[in-house]
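Partial view: only certain chains, each at its native spot in the assembly.
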Amino acid sequence: MPRKIALAYSGGLDTSVMCRWLQEMHEAEVVTFTADIGQGAEVEPARAKAEALGVREIFIEDLTEAFVADYVFPMFRANALYEGEYLLGTSIARPLIAKRLVEVAAATGADAIAHGATGKGNDQVRFELAAYALNPDIEVIAPWRSPEWNLHSREACMAYAAERQIPVDFQRSGGSPYSMDANLLHISYEGGGLEDPGNPPDEDMWRWSVAPEDAPDTPLDLDIDFAGGDPSALDGEAMSPATLLRRLNEVGGAHGVGRSDIVENRYVGMKSRGCYETPGGTILLKAHRAMESLTLDREAAHLKDELMPRYAALIYNGYWFSPERVALQALIDETQKVVNGRVRVRLYKGAVSVIGRWSDSHSLYDEGVVTFEDDAGAYQQEDATGFIRLNALRLRLAARRG
Amino acid sequence: MPRKIALAYSGGLDTSVMCRWLQEMHEAEVVTFTADIGQGAEVEPARAKAEALGVREIFIEDLTEAFVADYVFPMFRANALYEGEYLLGTSIARPLIAKRLVEVAAATGADAIAHGATGKGNDQVRFELAAYALNPDIEVIAPWRSPEWNLHSREACMAYAAERQIPVDFQRSGGSPYSMDANLLHISYEGGGLEDPGNPPDEDMWRWSVAPEDAPDTPLDLDIDFAGGDPSALDGEAMSPATLLRRLNEVGGAHGVGRSDIVENRYVGMKSRGCYETPGGTILLKAHRAMESLTLDREAAHLKDELMPRYAALIYNGYWFSPERVALQALIDETQKVVNGRVRVRLYKGAVSVIGRWSDSHSLYDEGVVTFEDDAGAYQQEDATGFIRLNALRLRLAARRG
Amino acid sequence: MPRKIALAYSGGLDTSVMCRWLQEMHEAEVVTFTADIGQGAEVEPARAKAEALGVREIFIEDLTEAFVADYVFPMFRANALYEGEYLLGTSIARPLIAKRLVEVAAATGADAIAHGATGKGNDQVRFELAAYALNPDIEVIAPWRSPEWNLHSREACMAYAAERQIPVDFQRSGGSPYSMDANLLHISYEGGGLEDPGNPPDEDMWRWSVAPEDAPDTPLDLDIDFAGGDPSALDGEAMSPATLLRRLNEVGGAHGVGRSDIVENRYVGMKSRGCYETPGGTILLKAHRAMESLTLDREAAHLKDELMPRYAALIYNGYWFSPERVALQALIDETQKVVNGRVRVRLYKGAVSVIGRWSDSHSLYDEGVVTFEDDAGAYQQEDATGFIRLNALRLRLAARRG
């Protein structure tokens, strides 16, 4: 009886070729797993392709709601931003796919999983760390890292496919010169002309957003409600996590919001250049911070800010299922109970700005205290004298030392 | 012989009244100190006003270059941002003014200093902590916190001035309903209609920038050179720190760049709402991060990111002249030696985006390693297997525990 | 009808005098609250003293179990140590006393609380921050800081008491020249000859422990079991939190364990010198760390270590009932679920050492992996090559830059 391998299968050229290669090289029965995480392409066509490859156990699932509710939203509670710029769109999807793939392997009796990520990137790490954390005895096959894998160029893959009559859709990616990844949170671009960090991307690279120059001349104002730190409604209309994020992507993209173009540090030790479109995420980060600004205690907020870069790096590096991420999440979630209310944002020509925030139940803003007008004794200005003098005491003693 | 008090004097209504009040209440000789830190108003007229108040020792100084070179630029090396939004424009100016005022006091034999900040805000803290750190034995007089001070409204001040024939410029602030503060880094607005955080500011509040809607339809591209982490040239033209920041303010303001509208946490314990225009600073932060993305080591960058919120809070809270700020600065400055090169930014309708970055001397980006194309052995993909497996080991051992 | 004030009442000279002073100065009815938190003195005698002072509502409570279970043990989960040395014995008791006092005030209709801490120390801060966090509208009366209070010396207090025939126990503190504080976690000493940090304490100062030189010549070995990060049994015998800590104090003290003599930084800005005896706490910290060393994931442990100084400072400074302490506690507690097992410690002449640790259920130590002997493939040494090479990559790229 041949061994069984569960493959993360997109239905595209690379993983179709990989499916056959695993069948041949590893003399294995391959189980395919294809997930809809909002990448924008149909997943159902993967079924016929897998069947044509002789796959008998085919798993196709819509994970969009789980993706947003259990991964994207918890991450946004932290205001996570990698290296000050990157909203972690690719990073946050990998753990979920790895988790389901490990579960598919368990359900089908496969003792190995395989994925199509290369040996230079972060995705292999995210994928494999998650898999090992969930099943320490799983074997991971990463064909791109295999000495036997010799299909390193698109041409080699296509020749291999043609030779074996693998039915691939040659139009996939529309001949894009970029390496792309998409899910409900974002779409990313790497490679091609982007490999020169001095070279701006061509305008036609971007898929989700119009150029700011082409965005409407009229701003769009949008109300976002938060409950327990998570967005729950748009313009007063409650909606599911995935629906809400999809809507934000639409309006954000239409207003040119969410593009970024950065040089980032990969976990494997090199710098790379990537471009990202994250329209909904860009809006959410701004709005969530504004909601916290009204409802979150100062020191809790500062503590979160200090821990955020580490939390973001954990997700970037693939440690979603690690004890340290879980511990940080416990801290973050503890702070979010009070993050309830409404934020109004304005989208205009690529920019998001906050133009109002309200929280009937949880605002810590007290106009009676802060006012420049008479505060009727809500605050005693003379308290500041002692406050300053004792905060200064150690500085004065040091200054006396000379 | 009367005691002598050095007063931070703007020439405006409040500090003119305060000057007289100190002369009367404290039976003191007042020495005035007026600094040009780029607030945009002439400082020289303060001389005649001080003379009219009977002041005999009048200090008027242009501190713009020192302000930018010794305070603003060091702070920007840290990518400092308070609570994710505020560029610390007011905070960073206070230590310099306090320092010079303490020096003026020493030079004139004054044993006290006085300032016009209220008892509710951050500025009193910043001012006094700096003063105490530099002269532990100085006395600080903060009339606004004095039980004897009863000029809490503008009307009371004006009546006091009229009664004593104090020549004040009644047009100062143009009757703005906002409390404002300006220097070469920013202008801020508080109070008035802003006290309701659900209420957006009137468009005519903003002084330095056009509305994004009114900005040019054509983007402006700008090259910023960095040397040792500090900006040194614009479009290839070397210029002094203050000149450079002034130019950035001009082009940024013309393109609607640098507005922000936030609720922030004051050191004295309350939340307040402020609006800020920081055109040049907004551009600089973006560009500096991009320059670092190319030249700074990953772990040095992450360490900076984790320490940044604390560094920003120190400056916000007034601890510029503290041992902990100095220690953090040593760390930050150590990392900046390699931050050399050029960044190209695009300004358009309120947004700043990075469209190129170069560093001949210090780039850590290696296209030969990162490329999707054949890398000629610069990177061995099989190294990733061991990297992942050992990073996963602790997770696997934990998973086995169950 | 007079106002009512709830007083934290020890039954000693100071707070007896304070009770009468409040009755007279504030024309108030005083409610007394006396807690047994293991200070080692009887609390019941406080009843007769309060009655003699005319107090009609007298609260006397045994809080020892709550103190250890809800305050001491949660703190030890964090391995909290202030400034590398201090086990926070005084700090951790204040929030509980403040909490009960605020509750007593609420139950009796008092709108103010009063305490006997001085204006120079940390205890006033801890006491009052806790009270304000629990009842923002409570009034706090700190007689020592009152301009009307003129009983600053022991002599003045005794004269005041004699004059008013207040029955105080003149032997209290046995005429100790030190200011002391005790509870089930520790006893502290300040003042007197300790005010010179170059001066060692007299041997007869110490109350809870023998001098190491006088400790038994034979070591004592002790097994401590942990469940969920908290100690649960000694030498296999399960016991309540307070009982367990009391026993550890006894055996620790008998072996000269737990003395420390430090200069510490007070929150109010000065350095002070204190001596502490914390026999049980010293043993617990060592044992808890050892239990974690076997059961806690590396990165979770390092995260805790990095956050510990901040957590300790929060407790030292009085922020037990703050959102940031609660958030940190959530993180810490999340990590402790796996901290189960047994640690064997040895007590000898003042030192505690670990001589064994076991965890059947939660050990992460895998002898099969770590062994110098043949590991039967549990670990592949060649994995280390890739691990090192990719961790080195950024360093190599930087070195090439030169």
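Labels A, B and C are assigned to the chains in the order they are written; within every chain, residues are numbered from 1.
Rule of thumb we're sticking to: contacts are C-beta pairs under 8 Å (C-beta built on N, C-alpha and C of every residue); 3 or more make two chains touch, one makes a residue touch a chain.
Because the structure is predicted, anything quoted here is derived from the model rather than measured.
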Full complex stoichiometry in copies [only 3 chains shown in place]: 4
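Here, only the chains that are shown with their structure count from here on.
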Chain copies touching (chain A, chain C) - same or different residues, decided at half shared: same
Angle of rotation relating chain A to chain B [CA atoms, steps of 5 degrees]: 180
For chain B paired with chain C, centre-to-centre distance based on mean C-alpha positions, whole Å: 41
Inter-chain centre distance, chain A versus chain B - centres from mean C-alpha coordinates, in Å: 32
Cα-centroid distance, chain A relative to chain C, in whole angstrom: 42
In chain A, residues with contacts to at least two other chains: 265, 268-271, 302, 310, 322-323, 391-392, 397
List of chain C residues in touch with chain B within their complex: 297-299, 338, 361-364, 366, 369, 379-380, 382-387, 389-391, 393-394, 397-398, 400-401
For the chain B and chain A complex, residues of the former touching the latter: 79, 83-85, 118-120, 124-125, 128-129, 132-137, 142, 144-145, 147, 152, 179, 190-192, 195-200, 212-213, 217, 219, 259-266, 268-273, 289-290, 293-294, 298, 301-302, 305-306, 309-310, 313, 321-323, 344, 348-351, 353-358, 364-367, 369-372, 374, 379, 381-385, 387-388, 391-392, 395-400
Interface residues, chain A side, partner chain C - complex: 265, 268-271, 296-297, 299-300, 302-304, 310, 319, 322-324, 326-328, 330-335, 390-394, 397
